[in-house]
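Just one protein chain is left out here, and the rest sit where they should.
Order as written gives the chain letters A and B; numbering starts at 1 within each chain.
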Amino acid sequence: MRNRPLFLKLLSAVVVFGAWEIAGRVPVSNAFPTFLESMSALVTLTLDGTIFTAYAETLKPLVVGIAISAVLGIGIGLWAGLSSKFDWLFSPIFIVMQSAPLAALIPLLIIAYGIGLTSKVFVVCIMAMPVIVLNTTGAVRNTPSSMIEMGRAFLGTRLDIILRIIIPAASPIIFSGLRLGVSAGFIGAILAELKITPTGVGDIITYSRSIADYPSMYAAIFSIILLAVLFLNLLERIEKRLFKGNIRGYASD
Amino acid sequence: MPQTNDALGTPDTREVDYAVRAFNISKTYGDVEALRNLSLDFPRGQLTSVLGPSGCGKTTLLKIIAGLLSPNSGEVEVNGKPVTGPGPDRAFVFQDFALLPWASVLRNVAFGLELRGVAKSERESIAEKYIRDVGLTGFENAYPHELSGGMRQRVGLARALAVDAQVLLMDEPFSAVDEQTRRKFQEDLLTLVQQENKTFIFVTHSIEEAVYVSDQVAILLPRPSRVSEIIRPASFRDKGMDSIRRDPEYLDIVDKIWESLRKYVE
Partner (left out) sequence: MKVFGYQLPAMSSLILWGILWEVVGRLEVTFVIPPLSEVLTTLFSIIGTPVFIKALSETAYAFSMGVTFSITIGIPVGILMGKNRFLDELLLPWVNIFLSAPLTALVPVLMVLFGFGMKSIIITTTLFAIWIIILNSRAGVMQINRSLVEMAQSFGASPIDAFIKIYFWAALPEILGGVRIGVIRAVKGVIIGQLLISIVGFGALFELYSSNFLMGHFWAVLIVLFALAFTLAEFLAYLERRVAYYAAKR
């Protein structure tokens, strides 16, 4: 049937949520509410506005952190891509950060910057920046050399070549780096909530856990995962639309 | 009787005007000596092929003439002036097309003019003319990924023609397209050479192609590269393009070249 993928997606959603419901009724554990209980808690939270104030709080460090990481990250990445000295000096730092468990730095940040917005923004930044920088650097360095040669053959200046050839050619990978950065940033934002101080959604989670209001807790967690997934999906669609031609490879393939 | 001339430098007694002259070019990459003391002259207004097996340095020579590479020693003169880098007097057609995938055909063809600072409306109308000339009318707003390999190379050719350089450098331009398209391109190239008053330098590894399109074939032997002979096919040049491929002189020359190149194929 033509809509088979969609049908199967719905089917698997039904299966998973159904299993959740059943597990909650069994009950697998006293702390495991059913799917429907959690959903109704979610509706309650939405209707009385708690969710929105919570997200406003949680998203603050996320948005600020991502904005800073994007600007700084792409800037550093471009510079490192174009200058081998700069690359030699700064790339190793980001390579180490990429594979290191950066969450370990959180206690340090708390000491240095307290438990306010600043340290939360920092957490988002350290999680998001490495992948943005490394993707950008890689994209710039991997511009097909024949395209650069073509620019030189047709008398382009260095600036021409950077602006008209290298940056457009690197854009798809830079954008996908941004997307991965946002994904890492979400993790950072939640870590910040749970570990530094819960102000937004983290507050709902920890508070409802402490009063054993498990449906609300699960509802909050469900909502944030849903939000992250939807947002990242949106970014992926934008990426596909913006870079239609490029995603099919370079014209010389 | 075939009238091939085996001479290096002066094929006949007429005064020949050379648009491009290469003197004692040597180029080494690390341990590999790509070119050693290579000298070659290219008559104005004609198409000279540089023919040889893979790895004999023909693309290196072409890029040195284009100013994209500098030789370790030796000099290239274009119109009497030494080459120090790319210039408006030479245009390059790339083997892998080197098109901008995010730009339309129109913008790609106008790109050389864009880099020279020509105003948008002017460069677009020039580009449109050359898009017509290479037979891509109607595709001005298409993108490279929507075109076949043959069409993409036409875009590359149009781009090189649009800047109106006197010397056109072509690096195995037809090697990345299929056989049928390639044959068509060779025929179109003959027409182009007759119409345009430019000097063409054409690098290829196909013997049939070289003999078909050229006024002069320079045969390069590999590592280190040197010019082994220069052949000027004479009698069939004026015949219709359809009958060239069966012309006895054409076939003789092709065979002769193959005999001398055969032992260099690994």
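Definition applied: a residue touches a chain if its C-beta (ideal position, glycine included) is under 8 Å from a C-beta of that chain, and two chains touch if they have at least 3 such contacts.
Keep in mind the model is a prediction, meaning the values are calculated, not measured.
**Q** Using the touch definition from the header, name the shown chains in contact with the chain that isn't displayed.
**A** Taken over the complete structure, the missing chain's partners among displayed chains are A.
**Q** Pick out which of A:36, A:59, A:82 or A:105 touches the chain that's been left out of the picture.
**A** Checking the options A:36, A:59, A:82 or A:105, the one contacting the hidden chain is A:105.
**Q** Check each of A:56, A:93 or A:238 against the chain that is not shown and name the one that touches it.
**A** Within the whole complex, the residue contacting the unshown chain is A:93.
**Q** Name, in rising order, the residues on subunit A that touch the hidden chain in the full complex.
**A** Interface residues of subunit A facing the absent chain: 4-5, 8-9, 11-12, 15-16, 28-29, 31-32, 84-85, 87-90, 92-93, 95-96, 99-108, 110-112, 183, 186-187, 189-191, 194-195, 205-206, 209, 214, 217-218, 221, 224-225, 228-229, 232.
Definition applied: only the chains that are shown with their structure count from here on.
**Q** Where the CA atoms of subunit A average out and where those of subunit B average out, how many Å apart are those spots?
**A** Going by mean C-alpha positions, subunit A sits 50 Å from subunit B.
**Q** Which of the residues in subunit A end up touching subunit B in this complex?
**A** Counting only subunit A, the residues touching subunit B are 144, 146-147, 149-157, 160, 164-165, 168-169, 171, 243-246, 248-252.
**Q** Quick check on the complex: what are the subunit B residues that touch subunit A?
**A** Interface residues on the subunit B side: 63, 66-68, 86-88, 90-92, 94-102, 111-112, 114-116, 143-145, 147, 152, 159, 163, 176.
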